[in-house]
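Every protein chain except one is present and positioned as in the full complex.
So, chain A:
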């Protein structure tokens, strides 16, 4: 009699029948019925209605039946919590059964029943079981603590289960220890309270004990312990070394999980040792053979091993550098193994073994699986880029493959040949002819984009480049954006190289891009080219035909901090996905990021580092000393974009890293220079004033010796006088006749970030004035005195000057005119009222600078009709001095360009209440024209006036 018959009952009324059977008098019949119920449960049928009947069978002393009932309970207790309570007594009784197997079964099951009411009953039996005389019960109870912690972490911490768990680590039985370790690791990752987390951290003493227990544990227990030990970072090199020595024997274990976990521990500890020492070298040597052995295990394990080896090879390439051959692909390997092997093969390629690798890759490129073949072709290209001496052989191999005319092989080959052209310009263009023959067969965007890039780049050497590009142009609208962008650039390149006969073509592509395309990137790039070409073709040539930065040879390397994190997760899912756990695990556990420990540097190394640091300093200064004002004609973002796409040819995903190119090769070419300056100026302008390097602080305006001195120290401290750019004249606010002898002159200043009102009070009366106080009426910007007016009693005919700090948190009421401020000053004689105009530039904050692209998008966002243009008259300022001058008033120059002797400055400022004002200052032969844009047009007049004042002040 077999059990398969239970799967076949699918009649109606079955539940009813089962119910009857479950309540039958006969034991065997009841057992049959429970089996049927479990079978139904497995297939996904809802048998929860039978809950009470099944629970009734629980009392049976038959262990097999008991297990089945428990299984049922675990599944359905949650849906029927009130009924599950009925089972509690049986559980509690079973926890005291003389048979240890039953005690363990009960404690195992009860932990899986996630019903709050039951959890409360669980504590006592669990406590007893944790101290059970039988190791089988104890090891089960240890895991149960983890289960309980998952349900109610605070309960576990309150009830002292953590202490009991920790006691189990010293148990005489290895399996109990292993399970306690597993439970502690799991709880430690999600501990609720500080105290608990602290209690569950591994101490050196504990780790030592666990490593001793390692030998006696089951293979799984060894994995638990090794994974736990991996979380511990020893403080000293010696300790790390002795830990490695004790973990190393595990590398010979038959279980791949044990081997990988041991590798993980060793890889982590190696970070703590002196690099290059004999011990490190011998340890590294020991790692290679076990890793290779993993490749003769089952395919799935091979896959996990290969994904990990991929990480290990990136971290420590020396481990497997001589083991190239084991990564040769076998015909019968499953595809996932093949693809991974190929990846590692490329990483291990060097000039020494390139011949072997290339022969293999050629073999792979003729296989059946499309993905694999593509990857193999791509790998050939990567070899060419990595090993220069082999580039020629790689190119000829690729040409051979193109001759096969297999569509996807051809396309893939063209994509990689484009990369080879990038790496070795002007070397292999003899193959262009062959490539052009295959033009018609290209149907994938990436291949088309690559081909177009090649045509554009070598336009001067391809006689019919215009025809070829024109043929692409016919279907412009149907192409993908990446191809369209490439086509646009290629045609512009062609035009710049052969302007005479391609004017029509370039006009066509520009109008297609700007007028018919929906994609904003495409339109923007079209406009840029258009404007570039129409205003300054020479500049266009510099930008479009700029020398391109080199591409890096190592591709798709993981970013070092991620690599470090993944090395800490060797053997785990994270290492299989090559993603940090936070990317795929929910909850708190994921938030804890692991990282490789770093070695405390020795004394000698520390001094060495200090020396190096000292050397670095001058370079920093030199960079800071670069001219602050940007000379970029357009925003750098788009230029960056242009170069970016130009580099990759296909617009991303071409297998050559683009992101690394820019920082890696600074100032390589004109274009890069532009970018570099742009960045510098951005940094300089965007930061708050005190952080600016001293060289950028111009000594315009006052120009006194104090100011100059202040300038020198300006970068170090925020001395008020450092802000010397522009100081307005004192204005007469309250004439003596109106103030009963008190005359007030004043002005508004901004020093550092502090808004101040300077008051010059003169006593023209015959008596002493005292008891000064000041008050502001509600005003547009919420200006109010930040502290009471501090003015000593004033004797007749005496003058006193005071600075009154202001804040802008006062009450706001819109005034007319906007900048009007009504002030009341009181003294021992009377209260006097006067009103004055606040020059708007004192309200400009230090945060007024912005990124170029932000500027551009903000400019665009504000409707054109709100733009206001005024002529400011003629001044002798140079654009540089203007921008410095304005900068001192927190008007930030974002970008600058010059067209035909007309200088354009793009500036931004931000008012203390957050209003942004953007300005375009046009300087044409000394005549200044200001265009303003803001969402609040009211501020225009004030800004214009401030500009006028500032310009006039120092003219």
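The rule is simple: contacts are C-beta pairs under 8 Å (C-beta built on N, C-alpha and C of every residue); 3 or more make two chains touch, one makes a residue touch a chain; residues count from 1.
FYI, contacts and distances are computed from a predicted model.
The subunit not displayed here is recorded in UniProt as "MHD domain-containing protein", chosen from "Myb domain plants domain-containing protein", "Prolactin receptor", "MHD domain-containing protein" or "Autophagy protein 5". Residue A:299 is the one among A:131, A:198 or A:299 that touches the chain not shown.
Of the listed residues A:125, A:174 or A:381, the one in contact with the hidden chain in the full complex is A:174. Of the options A:197, A:550, A:576 or A:915, the residue whose C-beta touches the omitted chain is A:576. The chain omitted from view is touched by exactly one of A:123, A:155, A:248 or A:273, namely A:248. Within the entire complex, the positions of chain A that touch the omitted partner chain are 2-4, 6-7, 35, 38-39, 42-44, 62-64, 67-68, 71, 74-75, 98-101, 104-105, 108, 111-112, 114, 134-137, 139-140, 143-144, 146-147, 150, 173-176, 179, 182, 186, 215-216, 218-220, 223-224, 227, 246, 248-250, 252-257, 259-261, 289-290, 292-293, 296, 298-301, 303-305, 325-326, 328, 330-332, 335-336, 356, 359-360, 363, 366-368, 371, 406, 569, 571-577, 581, 584-586, 589-590.
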